[in-house]
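Excerpt of the complex: some chains, original placement.
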């Protein structure tokens, strides 16, 4: 009997450890897209890539068979935040992607720097979600299983 | 006896769960390079980096001790597909890397866009492997354990 309770103890410890391993690799994106096969971050940190990032998001939604099957975040920081200025030439495409569940993030650290340098804070598309540090947001997402692509 | 069969059931469930965790982190690249220590994707999506990507592939092959010990894919999309145009100035280096087992992929979505814009589809190096969506190919590979580098 003593041996069996030892066995149970070992099993419980194993189950706990296993559970932690599994948990460490679960993706938190279920809250956003419960049926998504993949969870992806597209990084935009330079202005030259604005159209490429939007094209990539569109292509991925087509490739995976619809907006519910792929979970996409576009995280902008540095010069990439210009995509999310109110009045950006890409506003219509952004709105269409938002309707398809794509989430756009803007780095407040970048806006703080711009405000210090230029004297005023740029006006941001109200569809944007704000995070204090764009790179820290990316790190947290990757830690939760998101795949980071910088197109 | 009842307690022991419960134990066996728990063990079987644990073994199954563990197996799934291990499987989720196995790299599919064994089909290409069964003895490779590392499986790497080099992303090429802008023209400025053509030579850097080829240099990186060469350096990695040297660093890991030969073409069998490192599995490399070069995935081109956007402006990166120009590397794989028939008649690229890099054709000789591409051929040499292909002989060493490096696989070059071209994004057909990019070619479709170029065909719409320019009126004709660019001719591609016959050594290239075609994928419909370069970024989706990258996502699948990373999901299978490949490490993505954009040099």
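Labels A and B are assigned to the chains in the order they are written; within every chain, residues are numbered from 1.
Simple rule for what comes next: a residue touches a chain if its C-beta (ideal position, glycine included) is under 8 Å from a C-beta of that chain, and two chains touch if they have at least 3 such contacts.
No experiment lies behind these values; they were computed from the predicted model shown.
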Beyond the 2 copies placed here, what is the full number of copies in the complex? 3
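Everything that follows uses one rule, which is that only the chains that are shown with their structure count from here on.
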Rounded to the nearest 5 degrees, what angle rotates subunit A onto subunit B on CA? 120
Can you give the whole-Å distance between the Cα centres of subunit A and subunit B? 22
Sort out for me which residues of subunit A touch subunit B in the complex. 4, 7-8, 11, 14-15, 18, 21-22, 25, 38, 40, 52, 55-56, 59-60, 63-64, 147-151
Mind listing the subunit B positions that touch subunit A in their complex? 3-4, 7, 10-11, 14, 17-18, 21, 24-25, 45, 77-78, 109, 113, 132-133, 135-136, 138-139, 142-143, 148, 150
